[in-house]
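Can you keep this structure in mind? I'll have questions shortly.
The complex appears here minus one protein chain, its other protein chains still in place.
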Amino acid sequence: MIKNTKCECGHQNPVGTVLCEACGKPQFEEKMENSGELLEMRYDGVARRSQRANPNFIDKVWNFFSSVKVAVYLIIITLVGAMLGTVFTQETMFVTINPETYYKTKYGTIGHIYYKLGLSDTFNSWWFILLLVMIGASLVICSLDRVLPLYRALSKQKIRKHMQFLTRQRVVYQGPIHENSAAWIERAVTPLKKKGYRVHTEGGALLAEKQRFSRWGPYVIHIGLIVFLLAVLFRGLPGLHMDEHYWFPEGEITPIPDTHFYLKNEKFTVEYYTEDEMSEDFKDQGKVVPKLFETKAVLYQCVARCDDPLAEPELKEVHRHNIQVNDPLNYKGFQAYQFSFENISELRSVQPTLVDKETGEVYGKFKLTMNDPDTEYQVGPYKLVLKDKYMDFGLDEQKRPISKSGEPNAPAFLFTITGPGLPEDGGQYIYFPYLQQQQYYGQDQLNQRLGGTNNKLELDLAAMTDVDIIEYNSYLNIRVDRVMPFVWTGLGIVMIGLIMGFYWQHRRIWLRVDDGIVTLGGHTTKNWFGMRREVSSFLQGMGIEVDEKSLDNGGNRS
Amino acid sequence: MNLLEVSKQAFVIAFLLYCVAFCFYVVTITGKTWKNRDPKQHERKWGKISFVTTLLGLLSHLVYVATRWAWSGHIPVSNMYEFMTFLSLMIIVAFTIVYLIYRKELVGLFALPLAIVVMAYAAVFPRDVQPLIPSLRSIWLYIHVTLAAAGDAFFAVGFIAGLMCLLRTIDFKGTDKSARRQKLWLEITFYSIIIVVGFIVSVFAFRASGYEAVFTQSAEATEQSSGTKEVYNLPPIVAPYESQLESADSFLGMSKPLVEVPSWFKGVNAGRKSNTIVWALITGTLLYGVLRLVLRKPLSEALAPALKGMDADDLDEISYRAIAIGFPVFTLGALVFAMIWAQQAWGRFWGWDPKEVWALITWLFYSVYLHLRLSRGFHGRKASWLAVLGFLVVMFTLVGVNLIIAGLHSYAGTD
Partner (left out) sequence: MGRARRPVQIIILTLIVILGGYAIGTAVFGGEKARPENGDSPPAFNLRGLDGQVHNLEKYEGKALVINFWATWCTYCVNEMPALQTQWEKWQDQDVVILGINTGEDDLTVKNFVKQTGVDFPILFDKKKEIVGKYGVVPMPTTFFVNKNGKITSIVQGELDLKTLDKQIDRLVKSR
């Protein structure tokens, strides 16, 4: 069925038009012609793009997403889904435990059902992502369908509107004037301009309009949201995103896998609040509260021999930063966040002194590192050759020395020493850098049993300065997130749209004078209270006293 | 007297001033019908007095914030007590702004009690100044929390106006299904508010009397490495699961708990929490019962006549306007700045932490409200119901998430 969509003013309107695009006369409601009911001013009464006479499949899909009702349902379903996702801890919050058993043991049967329904990972589930995608689709299609016709309607407004269009606005005034109509309209221009309106006149009619841009607010919000959603979507593309956690021991240059960066933790600091900094009430609770976690970090970039495992890479210092919580390192998008730490107090190296046990003569000292130590040392007249090294000293069933683990819990070093007063092929000597372990494992007895050195020599730690300890291990979160600028841009656009749309209102006043009677119609997108006040103050300036409230044409459509 | 003492005094003064201002608002509204008075003039005069008193309260409230801030070196929004106090401050600020736009005295009659209840609720939590942990030491704490609170405060005013609109428009004489249902739900809303008041009353009553009961819970029952102790400050009706009563002050001859928390109710201090809820229900119901007996009609019906002079459309518009002002503020404070901070502190702007999710839920809820209003013609009663429900979502996000779900945002002092 083809409806006649031509208005009496001669304008041809698209299907679905509520108010004639030209003169504003209500369409298709002959019966209610003079009903006086308020007009539907949403989108200025223009047809949405999707409203077509004979929809096919694509139109139907399009129409589905262009409906605000559908959008609202989508939001509500997402909202409820998100609520369900907060009922129990999500799978992503714990890493080491098997979710299959976790929910059953922790929350019982309800927990198990929750897991089986897939709610234990709501925010990564296909249906939740699908909802977000559908909301995205709705954002695009809804906006596109409305913004273009609205733009057309607002950019070619007729100044003289149909009488009904005026009298069926929510703010209406009608009354006699006692002067020439053209003169009255002319006089009305200045006060309206003073109120910030842009004024157009045409014969005995006037259109005053201000802050039209606020009409675009919602669409700007939607554009911002789309940018945001797209940015988040592309975040997953390879190379745009990295999120790893690594340990960085103090004083070590640690390579960061899959990058050409090396990071040195020069010093890690943890500070706690002193009692002076606490209030009386809080002091009594005896709690210890950390104040600062800081990693003094130096970032190096490999400039040569980077992928050659046989060669030492050449590093160049590129950046320095004291990483704190809330103050990450950021070098051209490569970021390191303070995540955790561990007090390990692990030996890095010792500088034992070789001493003659009998004479007390000191031959000198040498540096022994726990990792990759040199295998030969010359100390005075003696030559020490490192024969074996145990990180976590122990004895196996055959009483042979072994390392119980890879952790440096009880490092021990076995040397062959040659030199004056020792056998030709040298004597064996075992050395535990930790003093208490020398006693615990019986270093002296072991050396006696090994023989060779004839109890003549001894490795001794002369001073605490000869010990180099890795105090802290700092756990940093290494991140690269190339799409963040787009995320922030999207959110920025959303904010601009929100401010445009919510803190300004599109206000229009139509005036026409017919036979000494002035008719005023006013429309605003929100804040009718302010609109009425403005109209009443305008009319007052024109010599017409009206009560603000009496301008209200009833109904309640903002 | 040091700054912290000044701050504590200022808090009490602000609270009292709000109470006085509320009484003045009652006089403003009820006094209109007194004899020998011009209603208009009376309203203008007393409206001004009430508003000025409110402003004085606000001033004192600001003194509390300033002195506590000066003493501790950080803005007082870092634990539950400080946040709720700040929220009540923001509610007064939002009310002030809305009042300056619309000049409706009646809004004060409802906004002040809400601020008072929130403030009293704040005082339930530990009030000591806590030092800031490293993750909170950021400028974004200031911006994110204050703006989020401001947004929420506007939603609160939207709720107030929505509630008033409902009181004004619901037909209390109506007998059809819809009218009966609306009456019922409105009454339930008031009953829930009374329950919150009941909670506060019972906590303070027993705190004043210094009541204490101690339970020990075995290691098996708590699934922790060692047994734990739970201290009740309300007489135990509900005991922790598989626990032993260690000591309890006597209350009305009752020295033993009546029931035990079921085993499936887990979480930190499950016993004490459920005991508190039971007490809130009992006290609240008692309070409600007394009010019903005095008024001899439902609370909502008794309150409705006070709104006779108000235009329902105006109330609807105030509610909408407050939400429209609050929405961008909330978006900026609770989502955008929250994301910026999260990015800076944890390296991810969004992590589906329960508090984050609930902020999103709040945002989605109000965007539904706006869409329904702008393009589906939800006005008046329908919109008001949404505004009321929205505030419930806001309060759950602010309080419920911390008490029930917790996560990264679990403040100190919420247990």
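Read from first to last, the chains carry the letters A and B; within each, the first residue is number 1.
The criterion applied here is as follows: contacts are C-beta pairs under 8 Å (C-beta built on N, C-alpha and C of every residue); 3 or more make two chains touch, one makes a residue touch a chain.
The structure displayed is predicted, hence computed values, not measured ones.
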{"item": "Partner chains on view for the chain not depicted", "value": "A"}
{"item": "Which residue of A:Ser125, A:Asn330, A:Ser349 or A:Ser537 touches the chain not shown here", "value": "A:Ser125"}
{"item": "Residue in contact with the excluded chain [from A:Cys7, A:Met41, A:Ala137 or A:Met278]", "value": "A:Ala137"}
{"item": "Touching residue (missing chain; options A:Gly236, A:Gly286, A:Gly360 or A:Pro420)", "value": "A:Gly236"}
{"item": "Residue numbers in chain A that touch the chain omitted from display", "value": "49, 58-59, 61-62, 124-126, 128-130, 132-134, 136-137, 140-141, 144, 148, 230, 233, 236, 254-255, 257, 307-310, 371-373, 375, 386-389, 391-392, 402-406"}
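Operating definition for what follows: only the chains that are shown with their structure count from here on.
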{"item": "Interface residues, chain A side, partner chain B - complex", "value": "42, 68-69, 71-72, 75-76, 78-79, 82-83, 85-86, 90, 92, 106-108, 123, 218, 243, 273, 277-282, 285, 289-293, 324-328, 335, 337-338, 477, 479, 481, 484, 487-488, 491, 494-495, 498-499, 502-503, 526-529, 549, 552, 556-558"}
{"item": "Touch list for chain B against partner chain A, complex", "value": "4, 71-72, 101-102, 126-135, 137-138, 140, 264, 266, 311, 313-314, 316-317, 320-321, 324-325, 327-328, 331-332, 335-336, 339-341, 343-349, 352, 354, 357-358, 360-361, 364-365, 367-368, 371-377, 379-380, 401, 405"}
